[in-house]
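Removed from the display is one protein chain of the complex; every other protein chain stays in position.
Right, chain A next:
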Amino acid sequence: MPSGTVSHGASGRLRGLFLVMVLVFLEGSVFTVAVASSDQHSPTTAHSGGHKATDHGSHNNTGKAFPVLDLNYENVRVPFEISLWVLLASLMKLGFHLVPHLSNIVPESCLLIVVGLLVGGIIRGTGETVPPVMDSKLFFYILLPPIILDAGYFLPIRPFMENLGTILIFAVVGTLWNAFFVGGLLYGVCQIGTETSSILSRIGLLQCLLFGSIISAVDPVAVLAVFEEIHINELLHILVFGESLLNDAVTVVLYHLFEEFSGIGSVTLLKGFLGVISFFVVALGGVLVGVLYGILAAFTSRFTSHTRVIEPLFVFLYSYMAYLSAEIFHLSGIMALIACGAVMRPYVEANISHKSHTTIKYFLKMWSSVSETLIFIFLGVATVAGPHDWNWTFVTVTVILCLVARVIGVVGLTFIINKFRIVKLTTKDQFIIAYGGLRGAIAFSLGFLLKKEHFPEREIFLTAIITVIFFTVFVQGMTIKPLVELLAVKKKQEAKRSINEEIHTQFLDHLLTGIEDICGHYGHHHWKDKLNRFNKKYVKKCLIAGERSKEPQLIAFYHKMEMKQAIQLVESGGGIKMPSAVPSTVSMQNIQPRPPTKPAPERAIPQLSKNKEEEIRKILRTNLQRTRQRLRSYNRHTLVADPYEDGLSDLFLKKQKMFQIEKKLKEMNTYLTVPAPPPDSPTMCRARLASGKHTDFKPDQVQKGNKMCSDPQAYSIKPASNKVPMIQVDLASPQSPDSVNLLDEFGQANQQEEEEQGLMMKPPSRPREAKKPSEEDEAKDPQKLMRCLSDPGPSADEDEDGAFLP
């Protein structure tokens, strides 16, 4: 079977790839045609739609015939082109994964840039001007926010906060160092200048510094794109990624600063000082704006219980508003977005429904994925389009300086940082951090924004920026994966978060806080604990609706886990497989403490011979195991019909009931009353055969005058009653809530029995008889228990027949 599926898979993929290529080709041709026709909408030419256009023209002249089929591209042009671009991007993404092995060798970002180059080349080849797609407005207001929001919303808060100091130092000090180093040295090189480059010597110091600040920022888009595929350990990922996010503030400040200065032409100390102040304003202001919008969003989500459908919309809108509001004041939009996403997430997730949560997750992933693809394609197209001015010296010096600056920066800073870290950064870590400093589209867009009047050397800059981007994305992006393998850098641990780890994480938190208090110094844990308490006491009450506000984190985690497993269970088709992380046959029964065993002589059943007992036990055990498996699954994941529904409290009520029932079951001893397997199962047949041989069963029953078991072969389905534990295993049946009730009542019935030896099945007391008919109606599902399989034990009451009559 494996070979079959593989070959099928391979041929399927090739087929798919072929289809995609055809689609792309078709679309590409339509696209070029569309671009062409947009420039020539005169009725005379247009090779699209051909003769129809001339018809149109002639119709205009005659004015009589009614145009049955008309062509009007202009109205639809803009949305049409946008959709074409997005479609192209998505098809590309599709195509890459269909090509076998390609995605393992080359990172997606490289492929996309190549595609962009191709598309740009095709467009230029057909003689048209390449559309200026890399418009900065488009980039900063449409393409970038989804990616950043996705990153911010799903930012792993714990490792981020733990390493915040390190991240900030890399982001701020590292970027400053890079900017000044590259800018300064570049200026020096330009001044030294060769004979050929009198152009270069015209580039002033400020321009060089501006260029340095543009080129030195590590780009979150590129980092995300590459690091996602190499799966390195969480620490390195969060360090590089966090740095790429937080250096936006520095970039914004430096950019505006140097742009200002270049415009004016003089620098005073006061201005420099103001620059430093503005850095803090930009960074903290951005964060503040983000936090504000985040709180608003959380507060709004508190009231959405009646309009669940628009919940995701609030998340997106508030975040986007945060970004735009920050941009109004020239604050750091990226930091605002990150802060907004990170702040609102815990509260919003406690308030919104499960479906909304899924929607948000998938929309964010979808948008950020499309954005990323588009950005890289546009980079390729813009490379073909943009006015270039290649200057060997400038470009090569830039590339080299960038690399050198990054390495020196990382090594130097790590040396300082390691003095303050508990977990030191090793050389391997430093190498990955340095190597992972990729530049990307943000640098290009910032360069594109430069005005030609102030910066006559704009083209040189752009060319150099593009070269650096290409270098980092292609060379570094492609080689980082093999290097990671080669250096044996620790990879991301795929282990799922288990309940034990969660318990111990919490335990450790409290333990370390306690030890810090005993030690007497207010450290990291102390403040974190204080923040948590503040959060729990005041903030959660405002921002989370209803009862969830008081839910401690451990319980929330447990609920989430249960939900996940419940969904898994439903998806796997119900109790056949165990949806557990570790396949095992350990069940709840194994860990519950055993009740004290009853002394044997009190049981009045005759002794079965040893091996007969063994056989019986084995049969029962096989049945039992399956039951236990089923029971266990249902225990953990409930009998409630729709796990997607809201109403966790219902879930838990029912689960509690199940627990009680199981407890009662266990206490009814090892031989155990089991629900009979379905009539035609092999076990059933085996049991039938077995009981045929072991007629010892009969005497037991006969002793008690139980007419029922006179015929052990007749494993007929009788509507056995409430004496018998019936586990209605009907997941999706609307009856299930009722069946739980049934069992609960049974559970209560059993309680009386336990007073004796926990073995018997006393018939229910008289008052319950009234309930019997209704219960029997409900218990129609043919999973009734065969009395003979049970160990009846001594029963004083002989009146059992009545109970079994249908």
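Keep in mind that, in the parts below, contacts are C-beta pairs under 8 Å (C-beta built on N, C-alpha and C of every residue); 3 or more make two chains touch, one makes a residue touch a chain; residues count from 1.
Methods note: contacts and distances are computed from a predicted model.
Visitor: Assign the chain not included in the display its UniProt protein name, restricting the answer to "CCZ1 homolog, vacuolar protein trafficking and biogenesis associated", "Ribosomal RNA-processing protein 42", "PRELI/MSF1 domain-containing protein" or "Calcineurin B homologous protein 3".
Guide: "Calcineurin B homologous protein 3"
Visitor: For the chain not shown, which residue from A:Y362, A:Y522 or A:Y538 touches it across the whole complex?
Guide: That would be A:Y522, which touches the missing chain.
Visitor: From the listed residues A:V76, A:I192, A:M366 or A:I499, report the one that touches the chain absent from this view.
Guide: Selected residue, touching the omitted chain: A:I499.
Visitor: Could you tell me which of A:K365, A:K424 or A:K452 touches the chain that is not displayed?
Guide: A:K424
Visitor: If the hidden chain were put back, which residues of chain A would touch it?
Guide: With respect to the unshown chain, the touching residues of chain A are 418, 422-424, 493, 495, 498-501, 503-504, 506-508, 510-526, 529, 533, 536, 547, 550-552, 554-555, 558, 561, 580-582, 584-594, 621, 624-625, 628, 636, 652, 655-656, 659, 670.
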